[in-house]
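What follows is a single structure, written as structure tokens, with notes after it.
Heads up, one of the protein chains got dropped from this complex, but the rest are sitting where they should.
In order of appearance the chains are A and B, and numbering begins at 1 in each one.
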Amino acid sequence: MIKKYWSGIAASLVVFCLFLVSISVFLRVYQTGPFEIYLFNWFSVGDFSVSWGLLFDTLSALMFMMVTGVGFLIHIYSIGYMHDDPNRGRFFWYLNLFIFFMLTLVLSNNFLSMFVGWEGVGLCSYLLIGFWSSNKDYLIAAKKAFVMNRIGDLGFILGLLVMILTFGSVQFGIVFSQAGLLPIGHISVVLIAILLFVGATGKSAQLPLFTWLPDAMAGPTPVSALIHAATMVTAGIYMIARSHAIYALAPDVLTVVLWVGVATAVVGAIIALRQSDIKKVLAYSTVSQLGFMVAALGAGGTHAALFHMVTHAFFKALLFLAAGSVIHGMGGEQNMYKMGGLRKLQPITFAVFLVGALALSGCPPFSGFFSKDAILLAIYQVSPWAFGVLIGVSVLTAIYVARLVFLVFFGPLRSDVHVHESPLIMTIPLVFLAVLAATAGIYHPEFEWVMVIITVSALAMIWWVTYSRYAVQVKDDRSDGFMSLDVVYSAVIVRPILVIARGLSTVMDQIVLDTAAKELGQTVVQSGESLRRMQSGSIGFYLWMITASVAVILIGLSIWPF
Amino acid sequence: MIPTYSYLVLGCILFSIGTLGVLIRRNVVIVLMCIELMLNAVNLILVSVCEPVFVFFIMMVAAVEVSVGLALIARVYRKFGTTDISTFGQLKG
Partner (left out) sequence: MSDIFFWVFSVMAVVSALSVVLNRNPIYSVLSLIVCFFSIAGHYVLMGALFLCAVHIVVYAGAIMVLFLFVIMLMNLKDVPEFVSKWWHFGAAGAAVAAMVFGLATHLFQSYNPRVIGDMQLKPIAQALFTTYAVPFELSAILFLSAVIGVVALGKSE
């Protein structure tokens, strides 16, 4: 018994200890303000040196607590979820590695070691998406996630270079204080802001780089919950929030950020409406919600974005884990059209899923209401147009969430699987997360009663309409490949690159390089043939060559003295 | 009075005579002797610039070289019956 679970228990204990540390750190930051711990000097090149250190302020302490808290619950859940997987040791190994890199990312006091964490979580994401490596599609999904992230990472690297050129340092304190001395709209600051945002679009799945995230659902469900919903994808949000001192100096970039976020929110929500795979719905929903956060950052609502990031971490992790529980109970089935009526068969899962769904659709008094309210408020002050669009996206969110709930938990069961409730080790973390998702909003209880009334009535109407469409009689409106941007990318980017590459391979490789290589080889062979005749074994000729060579060297030296 | 460059000129003459002998003679024994002549030309110049230690070492190495070289020549002579330099071409592996 214990032998079967020891890897999971050990991994969970580690994360639990970290969670305790994070609480004490948070309390200390709350009481005495931010502090830094110097660890060691990483490297020095000329005047440029990077030291490794930990920075604890409100932002990083919050992330610390969120990562370890949600991470701990997901670890516990994974013990149950992965109990019959032969490679669970490796699974927990990766999961713990991910926590390590995520904390490196979050707690670094400079951009370069943050980048180490940034790359590390990307690596863990890759490893965990392709965890079930016997399935080739999963490996392709893993590769896709990695490559898409690399595109963003290139932006991050270039941003770092510009930063080093401009400020001569990557330490947060030095960079931000020096950036404050520059005028608004200074070219290098704008460049840094844009390039860092490119990095964030990769990691936080924004347009146009979001297509890896739905495919990343190939990984085990706890991975989707931890990495692709709660923590890693919020790294971009964290990074922009961390460098708000830079973004404050680049208002044009902030506008770009705002509209990229809005567009992502719209696209994600629309695609989520027509998915048949339960995890894909949640994945596109994550894309959409990340769009909300990025839009909030673009509107200058850093606190609103971070608040939504935390509540989203709770309820989206909850939804993913609950979906994992459903998939577990259905014996691996992910197609929602084959589910139905699960509320009686999996009552606990249904209850917690409902909490998560209501939080996601922004129903008061659940946490999502408060955070989304804060975001909309922040955006309204900057751009009423974006506000209007995001109201529409909120409606779409409510619709796809309702569709999800009704398809999975209402109506008749549309397959002949024997569904069972998940074991306690999976449901207990779910209950914890449900409590968090329901109550996290009370830390920021600012709302207006008008909003409550509007939201509740709108949600009631939406749920009533969708109930008749998806619970009473199922309307099969799936269109999985329809909105896929992959088609567009393949036509606009991949195909032309392939054509160019083929052309180059013909011209450069086959004609130029091959000919050059052949000619070179031939020349060497021929000159070898002619030189071979010199080595005839005739001592007299050798002696003559020695003398002549000495003469040539001596005369050459007197002409070109070295 | 002996002119300044006299020993250098003499050494160069002896050296070129030795080299010429190495190049135009076909008897390996004579070739070896011409090499000795070249070494002595160098020795003469070295003595004239007061480098006795080098001269000493060159003499040592020359003695070694001659003894080993003559042993090799004797060996080749036993095998081919001649010391013509062109027969040494047949030694190539």
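By our rule, contacts are C-beta pairs under 8 Å (C-beta built on N, C-alpha and C of every residue); 3 or more make two chains touch, one makes a residue touch a chain.
Computed from a predicted model, the values in this text were never measured in an experiment.
J.: Please output the residues of chain A touching the missing chain, sorted low to high.
T.: On the chain A side, contact with the omitted chain comes from 540, 544, 547-548, 550-555, 557-558.
J.: Tell me which stretches of chain B touch the chain missing from the display.
T.: Against the left-out chain, chain B lists 1-2, 4-8, 10, 12-21, 23-27, 29-30, 32-34, 36-37, 40, 43-45, 47-50, 52-53, 55-57, 59-64, 66-68, 70-75, 77-78, 82-84.
By our rule, only the chains that are shown with their structure count from here on.
J.: Averaged over CA atoms, how far is the centre of chain A from the centre of chain B? Could you give it in whole Å?
T.: It comes to 80 Å between the two C-alpha centres.
J.: Report the residues of chain B in contact with chain A in the complex, numbered from low to high.
T.: It is residues 19, 22-23, 26, 31, 85-86, 88-92 of chain B that touch chain A.
J.: If we count contacts the way the header does, which residues on chain A are in touch with chain B in the complex?
T.: Checking each residue of chain A against chain B gives 536-540, 543-544, 547.
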